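Have a look at the structure that comes next, please.
Removed from the display is one protein chain of the complex; every other protein chain stays in position.
This part shows chain A:
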Amino acid sequence: MRLGAVPLDRGVIKAIFLVCLADGIVGLSYGSLAAAEGFPLWVPIALSTLVLAGASEFLFIGIVAGGGSPLTAAAAGLLVNARHLPFGIAVKDLVGKGSRSLLGCHIMNDESVVFGISQPKLAQRRAAYWICGLGIFTIWPLSVIGGAVIGRFIPDVSAIALDAVFPAILIALIFPALRQRRTLIPATLGTTLSVLATPFVPAGMPVLFSLLGLLSWRECKNAK
């Protein structure tokens, strides 16, 4: 991809950079946590390059460190990652064709999907998806290794408020879509279902419940 020809706003590129930076800090924290729990270095390296889905990796490490079976941990992680199936359907045009799509699928995550779908034109959607995806694919394993090597230095993700940053980015990027009634109604309904379900079902499932909100989806309501 020729960088000079990237059809994106400077603002979008800066935002992608900031998101990668935030992911990098979370990666440092995750790497040092994995090291502190006594995992050898290859565990976080393998997870961060081969799985490349932060929430499920945390869960995997957490369950195994707590004495759970790695296979149970993998199953729990897969449940958290189940939302990538509908994501894949939604971003099929951004992932690309042929051999390129093999990598395009691997870099699919919340951030690359949200940057991709929030751009106005196809060329911009593709560029945002790929730049964000490749950026995270680069910085995530590097920062995880960094964190594991540095070890005891654990950046406190909550003190610098990164836990608020991730939901904020997602909401800000989908906000224009939410201004449409067609999208707003199923999204609100679905999210309400997810929130109600969260205390009662395993991680990953509540988010899938939100798709039930699509039962209220009506095309005509978008005429505005």
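In this text, a residue touches a chain if its C-beta (ideal position, glycine included) is under 8 Å from a C-beta of that chain, and two chains touch if they have at least 3 such contacts; residues count from 1.
Just so we're on the same page, contacts and distances are computed from a predicted model.
Engineer: Please identify the absent chain by the protein name in its UniProt record; candidates are "Bifunctional diguanylate cyclase/phosphodiesterase", "Alpha-ketoacid dehydrogenase subunit beta", "Branched-chain amino acid transport protein (AzlD)" or "ABC transporter ATP-binding protein".
Structural biologist: "Branched-chain amino acid transport protein (AzlD)"
Engineer: List every residue of chain A that touches the chain not included in the displayed model.
Structural biologist: Contact residues on chain A toward the absent chain are 11-12, 14-15, 18-19, 22, 43, 46-47, 50-53, 56, 60, 64, 69-71, 73-75, 77-78, 81-92, 95, 101-102, 104-106, 108, 110, 113-114, 117, 158-175, 177-178, 182-183, 186-188, 190-191, 194-195, 198-200, 203, 206-207, 209-211, 213-214, 217, 219, 222.
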